[in-house]
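Right, chain A next:
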Amino acid sequence: RDQVQIAGSSTVLPYATIVAEAFGENFDFPTPVVEGGGSGAGRKKMCEGVGPNTIDIANSSSRIKQSDIDLCATNGVSEIMEVRFGYDGIVFASDIDGPSFGFTPADWFNALAAQVVVDGKLVANPNKQWADVNADLAAQDILAFIPGTKHGTREVFDKKVLEAGCKATGALDLLGDKKACHALRTDGVSVDIDGDYTETLARLDANKNAIGVFGLSFYQNNTDKLVVATMDNVVPSTETVASGEYPVSRPLFFYVKKAHLGVIPGLQEYVEFFVSDDMAGPDGPLAEYGLVSDPELSATQDMVANGTPMQPLN
Partner candidate 1 sequence: MSAGLVILAVIAIAIVGFFVGRSRALNSAGGDIRQLHSLPGYYGQAVFLFSAVPALLVTAVWLILQPMMIENRISDMILPTDIAEGSSLELIMADVRRISSGLDTAVVAGALSEPEIETLNLDNTDVRGVLAGVGVAVASDIKPNVLDASVAYRAKTAAARGYMAVVSIAIALVGFAVALSLTKPDYRARNVSEAAIKSLLVLSSFVAILTTIGIIASLIFETSNFFRMYPAKDFFFNLTWNPQFTGGSDLGIIPLLWGTLYVSFVALVFAVPIGLFVAIYLSEYASSKVRSIVKPAVEVLAGIPTIVYGLFALITVGPLLRDYFAQPLGLGQSSSSVLTAGLVMGIMLIPFVSSLSDDVINAVPQSMRDGSYGLGATQSETVKQVILPAALPGIVGAIILAASRAIGETMIVVMGAGAAAKLSLNPLEAMTTITVKIVSQLTGDTEFASPETLVAFALGLSLFVITLGLNVLALYIVRKYREQYE
Partner candidate 2 sequence: MYDAPQLGNAMDQTTTKISARNVQVHYGDTHAIKDVNVDIDAKTVTAFIGPSGCGKSTFLRCINRMNDTIDICRVTGDILIDGEDIYDKRVDPVQLRAKVGMVFQKPNPFPKSIYDNVAYGPRIHGLAKNKSELDEIVEKSLRRGAIWDEVKDRLDAPGTGLSGGQQQRLCIARAVATEPEVLLMDEPCSALDPIATAQVEELIDELRSQFSVVIVTHSMQQAARVSQKTAFFHLGNLVEFGDTTQIFTNPQDERTQNYITGRIG
């Protein structure tokens, strides 16, 4: 096999293809083959073993899990390199012709949670319109398209929006358990999307009064159709995410099978090229597409150059 093979997160996929394309153009190696399929599936594939019919790199929009590392170990993939190359912002947007919104996590919790606090007591969610949730918001029926439970984005939504809202409204104290904050109403107001952001966009098109959850880069490519909502009065952008002002974001990774380094032609070069300033830097094509560049990129570059394997998860 003479080309690098990569699989995993669909969030990372666009970045990986941009890098792969540029890599193929500028190096004498063939362009790597990049597959989507989801972070979990990608890590599983990487851990299937060592050899030409297994992949070299797993893209992941969340950190690798201990169970994956164990699986890798049982299949002889003992050394893995973890590369964090940037951040992904998650935004809330609606149809451009509708009203614009300014949310807080508490608004989302009150709009979508199965149980909310009314007069200090937990009751089944009675809110019908955004204005019921927060008088400052438009009097528009609540309808939200959120990522399905298999998406990493959902995990971020659960943690950074719902849990934060849960705490802010005081529901956490009554519910007692963080996980209970994740329970959503089932009356069709919150719709899980198993597909991708394009499906969410199409659904917004069919339901003009809905609000969808998107990745920052996806939104940036569709600013003529979508109007983005602020969160805690912060407008999402690569800058506000990088500075940490905009709260809803997550790191992006890829994992390299060390046994293949120096064996699969171009693998080392690809990894280095990916994290180079030319690509992943704040002015590189990845940032242009919507990646929030990692402020600690140079540390990553050093790590890649040294081939430092990953330390055990703590």
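Just so it is clear, a residue touches a chain if its C-beta (ideal position, glycine included) is under 8 Å from a C-beta of that chain, and two chains touch if they have at least 3 such contacts; residues count from 1.
A word on the picks: all candidates are chains of the complex that A comes from, given by their letters.
Remember, predicted model here, so these are calculated numbers, not experimental data.
Shown alone here is chain A; of the other chains of the complex, listed as 1 or 2, the one that touches it is 1. Those residues of chain A lying in contact with candidate 1 across their complex are 1-2, 9, 36-41, 43-44, 49-52, 60-62, 65, 67-68, 70-71, 73-76, 78, 148-152, 154-155, 158, 179, 182, 186, 188, 191-195, 199, 202-203, 205-207, 259-260, 262-265.
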